[in-house]
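A single protein chain has been removed from this complex, and every other one stays in its place.
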Amino acid sequence: MDAIKRYFRSPAAIVGLILLLLVIGMAISAGWLYPRDPLSLAGRPLIWPFSNPRFLLGTDNSGRDIAAQIFHGARIALLIGGAATAIAVLIGVLIGAFAGYFGGWIDTVLMRITEAFQILPNFVLLLVLVAVFGSTLTTVTIAVGIVSWPAPARLTRAEFLSLRNREFVQAGRTLGMKDLQLILGEILPNALPPVIVYASVVMAVAILLESALAFLRLSDPNVASWGNLIGLGRDVLRVQWYVAAIPGLAILITVLAVSLVGQGLNDALNPRLKGR
Amino acid sequence: MTETKPAVLTLDRLSVRLPGGADRAHAVRDASLTIAADEILCVVGESGSGKSIMANAVMQLLPGGVALDGGRVLFEGRDLAQASAAEMRSVRGAGIAMVFQEPMTALNPLRSIGDQIGEMFRIHTRLSKQEIRAKVLALLEDVRIPDPPRTVDAYPHELSGGQRQRAMIAMALALDPKLLIADEPTTALDVTTQAQILTLIRELQHRRNTAVLFITHDFGVVAEIADRVAVMQRGIIVEQGAADDVLHHPQHPYTRQLIAAVPPLTAPPPRPISTETILDIADVTKTFRTGGFLGRGARVTHAVKSVSLKLPRGATLGIVGESGSGKSTLARCIIRLLDPDGGSILLEGRDWATMPREQVRRETRHMQMVFQDPFASLNPRHKAEELVAQGPIIHGTPRAQAIREARELFALVGLDPASGDRLPHEFSGGQRQRIGLARALALKPDVLIADEAVSALDVSVQAQVLKLLANLRERLGLSIVFITHDLRVAAQICDLVAVMKDGEVVEHGPAGEVFNAPQHPYTQALLASIPGGDFARSHPVEPVEA
Partner (left out) sequence: MRILSLAGRRLAASIPTLFLILIGIFVLLQFAPGDTVDAMMAQMGGGDAATARELRQFYGLDLSVPMQLGNYLWRLVRFDLGFSSIYGKPVATVILERLPPTLLLMTASLSFAFFAGLVLGVIAARGVNKWPDTLISTLGLIFYATPSFWFGLMAIVVFSVYLQWLPAGGFEDIGAASTGLARTLDIASHLVLPTLTLGLIFLAIYLRIMRASMLEVLNLDFVRTARAKGLDETRIVVRHVLRNALLPMVTLIGLQAGTMLGGSVVVESVFSLPGLGRLAYESVVQRDLNTLLGIVFVSALLVIAVNFLVDLLYARLDPRISAGA
């Protein structure tokens, strides 16, 4: 309970929470405010924002409503971000926990694999995965998740390595606990909080990765992704720069919100880091 | 000597404020004391007494949120409490110098020793590089560091703890300050090293006529080097005076309580011990191998070398040694937290050294351990009574019954049974050790291993926990292996004592014999190093209400 109070003592964390709720609100209300398919033609192409009351944010090169794409895009961003993060954290925690707890050759093998994923630039790997498995929403989400698991794995492993030798874990061993009970009951509840907080960083990066893919026309073209819109906006950048500017702002706000909330959670759960 | 020497430092009703939310408003309140040139004043108190903060206040090195709140700090005719930042900088190092507790972290790991000592000269004087180097070498010789020319270019991690502290002292005395403040400089060191450093400080102080303000929690140290003493309790100086007076005729009840809690060095009268051996340790060996690439260049440490000991039923065997002696490794081998490389450990006929893991898990109810760190040995997310009930539950006791028994154990170790549903951080250090004890006793073990179980506690709390152990020993017929680095603690509770050095047992026997007639030179050195030896042996032990 004090953690919640501590969270609200930071103005940055409150701003983050408000922004995040805004984005979530956009995603939830999209189907109701803009019931038609956001990728369907709605009006004349390249109408400027605030010039036509029907299209508050204007229209893009093909005449599709930008505001509708922004609202529906919020769904995609949060969906991909959330799902990819879940995949990355799940894989990462499993691998990190086993490597950190058992040590020895299990650790060496798992760490070699983690290192392989970290040496290869993650965007290049993403490109390869997309080249092989295609660009549907599902494959892109899974690919982003696969590219993102090394960092949570490293973090979990570090936590397990340090907790494994804590005296309360040794005490558990002397009481006769089995390995699984030690991992799940004693160590994991203490190792997870920093990993959960780190999940916000993973989510921020996931959203940025997917939008970069979309910008390069390598993501799912049948969904209203913000990155797709920016890619379109590139073609008309010289005059109608708003087509690229608006979705980019949306990405910025969402990633900022996720980062601020993550930071707020971190400070709230680790109060000894005063003045940081 | 009754002539009054001129005072080097005078504290006049000094108060230091703490930020809101601390357990009291002032860290130090109305503290007044004087230190004359050529004398050592010891400030004694337990943790939280404000003694360190008082020392930091003199140097204006208080952490954020903590500030001076009245009073004067008179040094060389100036009130330092009113001094500007620039004035303080000129006083620090040159007029008043400070030595801290942890020499490893108090030195910059990325700069050489010579560089850091030489910095004193670079800040406060205009000497040339060669002159500075010559002076640094001379200082290192003064503090008796081996091989000064090599040490000058060495980095802190290349020296031992004692050598680092000598370097710190050299650095502090570089500019011949009028006052040296030493904040628990020997607490983090081994007993033998501590004795050497204390001798060094006393010697240097004599030669250079420096006044020394020595902070400590150990009355033995006070007996060893203090000319005058000030006792602090929760921010207030409760008693002050010449060392002899305070030590042998303490006036204030708190002083009396502290002195009584200092464990005496004489062993208690021997108890009758059974002839039956319950734990038979024979030729246990443990070697560690670290680093190395493809099997070459590995560093080999022989932590335990063929150790053999016997624990009679119902007795307490103390294993005493400094850090690196192998005593903790041995303890962990006995209870199979580590796997020994050789030897046998026989408990009730079963050899713990070679038992497969599965069997160890089942047999573990016969041998239990109490750990050192009251803060790290309890899972912060479990309630206290759950922690105590965990063991029996794992071994098949139904949960409700285990919790009931846990509550009974709470009462046994002197805790309120109703407090069982609180989390560990809501208890004090001493209480947490009691919880750890209850957890170990929950499985009704035959043998209890106490691994430095009281080392992290304040002296008065230590005494209480030791009393509790002695009490339980009688009631439950426990056989105990008691690991410690402090001979005085061992003297209080052990029937038999084994002294370890570098992985080997150098001497063992009944406590009385080892203490009164030590055979091995290392044991003799260990006994001689205990600060305030005579005081420890002879001070009146007044009965303390539990």
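The chains carry the letters A and B, assigned in the order they are written, with residues numbered from 1 in each.
Following the convention adopted for this analysis, a contact is a pair of C-beta atoms (placed from the backbone, for glycine too) under 8 Å apart; a residue touches a chain by one contact, two chains touch by 3 or more.
Model, not experiment: these values are computed from the prediction.
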Contact list for the unshown chain, restricted to visible chains: A, B
Option from B:E158, B:D351 or B:E474 whose C-beta touches the chain left out: B:E158
Among A:F8, A:F50 or A:W241, residue touching the chain not depicted: A:W241
Omitted-chain contact residue, chosen from B:F75, B:F100 or B:F371: B:F100
Sole residue of A:S62, A:Q118 or A:S162 that reaches the chain not shown, by the stated touch rule: A:Q118
Identified contact with the non-displayed chain, of A:A74, A:L110, A:L218 or A:A268: A:L218
Residues belonging to subunit A that touch the chain removed from view: 12, 112-113, 115-116, 118-124, 126-134, 204, 208, 211-212, 215-216, 218, 227, 230, 233-234, 237-238, 241, 244-245, 247-248, 251-253, 255-256, 259-260, 275-276
Contact set of subunit B toward the excluded chain (per top definition): 59, 61, 89-94, 97-98, 100, 102, 105-111, 119-120, 123-124, 155, 157-158, 168, 171, 291, 293, 299
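The rule we apply is simple: only the chains that are shown with their structure count from here on.
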Inter-chain centre distance, subunit A versus subunit B - centres from mean C-alpha coordinates, in Å: 48
Subunit B to subunit A touching residues, read off their complex: 64, 335, 337, 361-362, 364-365, 368-369, 371-373, 376-381, 390-391, 394-395, 436, 439, 443
Contact set on subunit A toward subunit B in their complex: 166-168, 170-178, 181, 186, 189-190, 275
